[in-house]
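Every protein chain but one is kept in place in this view of the complex.
The block that comes next holds chain A.
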């Protein structure tokens, strides 16, 4: 991958063939979304296909195939040079954000994890001190005027919402907030920031580095107070949520 966010796929020379990206359908459903890339000859008997930085892929997991007419061969990965992604959170992104991270599936095939968001709040540090939990984040593709809110939404039909006031940095992009609420209902709370009362909610997530599946790698302890544990965790989509449970 390069710093412009392009992905360059290199395969052994493949005359007349193309590269197919297929959005992995939900279990039991037929595939619907395909994206085909041309392969061009490169040096030393190799061929290259370029996935440009523009936001053409919807959010999900894309499997990669070599396409020869209608025949497909699923590709296994060579080395994936993703070093430019490691400090990706330091570069400001514009709306909409197209994030792509090539990765290896559990069964050893090449795939690309994609996110496509109108705006994005990138989680930085999570600090836990006793019963309080402080999340630092940075907004991309939008800015935070005075009056911005952090909203926690209980993942249940009731749609219960708690509102917090973030501490916004001078640049209007960095912000942090502290959760120290002993009255949170048990369950999973999704976390958003809303720049203005009518503005769309922006999900808190951590997307801007090389880690495609963060759940088991970025693991936080819980904040414990008054009989409840509030533990932040990354979902399978690398979004940050709170898991609220009773202690013991």
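Criterion: a residue touches a chain if its C-beta (ideal position, glycine included) is under 8 Å from a C-beta of that chain, and two chains touch if they have at least 3 such contacts; residues count from 1.
Going forward, contacts and distances are computed from a predicted model.
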Looking at UniProt, which of "Peptide/nickel transport system substrate-binding protein", "Hydroxyneurosporene synthase (CrtC)", "D-inositol 3-phosphate glycosyltransferase" or "Lactate utilization protein B" names the chain we cannot see?
-> "D-inositol 3-phosphate glycosyltransferase"
Of A:8, A:86, A:167 or A:186, the residue that touches the missing chain is A:86
Identified contact with the non-displayed chain, of A:71, A:146, A:217 or A:236 | A:217
Among listed residues A:12, A:78 or A:118, the absent chain is touched only by A:78
Omitted-chain footprint on chain A covers residues 76, 78-83, 86-87, 108, 125-128, 210, 216-221
